[in-house]
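Left out: one protein chain. Kept in place: all the others.
Letters A and B mark the chains in the order given here, with residues in each chain numbered from 1 onward.
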Amino acid sequence: MLSIHDLTATAGETRILDGVDLDVPAGEVHVVMGPNGAGKSTLANVIAGRDGYEVTGTATLDGVDLLGLTPEERAVRGLFLAFQYPVEIPGVGNAAFLRTALNAHRAARGEPEVAAVDFLGLAREHMARLDIDPAFLSRAVNEGFSGGEKKRNEILQMSLLEPRLAVLDETDSGLDLDALRIVAAGIERLRTPERAMVVITHYPRLLDLVRPDRVHVLAAGRIVTSGGPELVATIEAEGFAPLVGSAVG
Amino acid sequence: MTVVADLLDRIGPVAAPSKGAAEARAWLDRHGLPDRRDEAWRYTPVPAVVEALAETPPSDAGPVPSGAVPAAIAIDRDLVDRRAGRPDGPRLVVVDGRLAAPLSDLDALPAAVRVGPAGGAPGAPPADGFEALGRVVGGGAVAVDVGPGGDRRLHVVHVATGRSGGAHPALSLHVSAGAAFELIETFVGVGAAAVVNAATRVTAEDGATVGLVRVVAEDDESVHVGRTAVALGRGATLRGTSVLVGGRIARHALDVDAAAPGSHVDVAGLAVPRHHDRHDTVVTVDHAGDDVRSGQIFRVIAADRGRGSFSGHVIVRPGTVGTDADQSSRALLLGPDAQADSRPWLEIFADDVRCTHGATVGRLDDDALFYLRSRGIPAAEARRLLVAAFAAEVVDRIGDTGTREWVEARVRARTVGAG
Partner (left out) sequence: MSEVIDELVVREYEFGFHSDIETERLRKGLDEDVVRAISARNDEPEWLLEWRLGALAHLRTMDEPRWSNVEFPPIDYQDMHYWAAPRPKGPAPASLDEVDPEIRATFDKLGIPLAEQERLSGVAVDAILDSVSVATTFKARLAEAGVVFCSFSEAVREHPDLVRRYLGSVVPPRDNFFAALNSAVFSDGSFCFVPAGVVCPMELSTYFRINAENTGQFERTLIIAEEGAKVSYLEGCTAPMRDENQLHAAVVELVALDDASIKYSTVQNWYPGDAEGRGGIYNFVTKRGRAGARAHISWTQVETGSAITWKYPSVILQGDDSVGEFYSVAVTTNRQQADTGTKMIHIGRNTSSTIISKGISAGRAQNTYRGLVKVLRSAEGARNHTQCDSLLIGSECGAHTFPYIEVKNDGAQVEHEASTSRVDEDQLFYCRQRGLSEEDATSMIVNGFCREVFDELPLEYAVEVQALMRLSLEGAVG
């Protein structure tokens, strides 16, 4: 589903991604780990189309080139990014925001829009399944949300928008166990054979809660090694250095 | 323009007109003195300043040539020390706007620092009519030139004797690229009520770090109108602290021209008006260069019928990027007749900016007072502690211990029994 080949990303004078190759088939959960400064969040941002990087190489979603599309075009083709620090948008109600996003996706697919009144019912269904307090809907987007609540809001959006590819940027969530548990539960609940997920993280601890199909190590801007779930144990025991050292040499 | 002509007439003849006096006179004839409708002068009672300038008693000794100390009033090092908080380190003493060589440490200046009369007419036009007036009747600027080198400091003690025509000190400071230097200007008075019209112009080259401390501490009947203009080079830093703790009218207008990229402006001010004082601080930071960061902190503590005013203007010019400007102004009113004015202004013509400001006016916090008293601290002492804490945010920035402690004592004396 997701196919990245020789991807580079440069911000100003600094080359952050230096030839990333990554393939993630539908139905699988892949994890990308790596030391600080490896470019993990940059990878997530570049896939989603954030401004500020010069990008070369290819990235396709089911054969469709992503790099030539705007962020919203990538989104309605089924790409979802769960942010590390979801931004607050004061004065914008969560319900209105979620409904507008859902309708943007539906419009792109040629489907009819959901009316406000119907949306509430739909949202409550998803929230019940994910064990999220319905009061969420009446608050402003992420405003005054705790870390855990922000994560729940990201997972709720993922659930409503039904992406084909979900990229979860969890680079620094290691210290917040509550948030980690929510994310892990969300991943497991939203796993389907048609959906691919990429979890980008710094801490092996998340992976006690999520069964990855494949693990990649990103260091110095490229994927230096890939393996099965057992790679996590190796990283926990020995750190990144041996893996990185051998690749960078 | 008759106001100007009349005022000049009453101030009387000038000994040796400085270079640029003729140009300044032409400027003054064209623009006149500040008007109450001039927004920058809204809170300074201009007619009272004009009256004070006109009314200073004539001196028996007549106008004094540059460099000499007026004989009528005995000013010695000891007097300067006592009046100006025992400044530590090399100092210049300026009496009634003229450099007094015998009282100054011209042979013991810090490394690579030169002091002399300013050669040629001032480069920049006057900031306002009073500065122009100062150039017409004053004795010319003292120029301080700071060559390359690390941390150095120079005190300039301005002594005003209240003699005819007032004191019109003008100082120009040039700090070379990459140099670090602190100028501490204190203004004190001896004898009768002084009238002081001070101008300081600073040029900081690329990468220079300039500290400017100004303490206005003339006696209760004095009138002080002053301004500082600073031009910053690329990546230069300004750290300014201005304290008004004297004078029945005291004004400091600080103009910072940040036209080169990457400079950093960090300025703070405190005014402590009491009795019937009018203390006015006006700060303008002009962000004309990219990536300029500025922060302003202003505090007013008004006692009796004192009125403290603060106007802080941040301008961000079109086409600039990366501006970050913060401003905080707080006023503490210590009695039912105290007054405060605050004008935190933002004038923004570019979109890549982050500008915020906050202003509050009020009295001492009842909860804080009660908390201290519940721990056994008597009410008067509790008030004193809170007032000192309020002032500390500005006063603590004064690095020179002698000056800082002197300022703390003045703040304490001016606010004791109030609140």
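Quick note on the criterion: a residue touches a chain if its C-beta (ideal position, glycine included) is under 8 Å from a C-beta of that chain, and two chains touch if they have at least 3 such contacts.
Computed from a predicted structure; not experimentally measured.
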Answer key for B:234, B:343, B:373 or B:412 versus the chain not shown reads B:343
Missing-chain contact, candidates A:11, A:26, A:55 or A:101, resolves to A:101
Touching the unshown chain, chain B contributes residues 318-319, 331, 333-363
Touching the unshown chain, chain A contributes residues 48-51, 70-72, 74-76, 79-81, 83, 86-87, 89-92, 96-97, 100-101, 104-105, 108, 140-141, 157, 161
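Everything below uses one rule, namely that only the chains that are shown with their structure count from here on.
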Distance in whole angstrom between the CA centres of chain A and chain B is 56
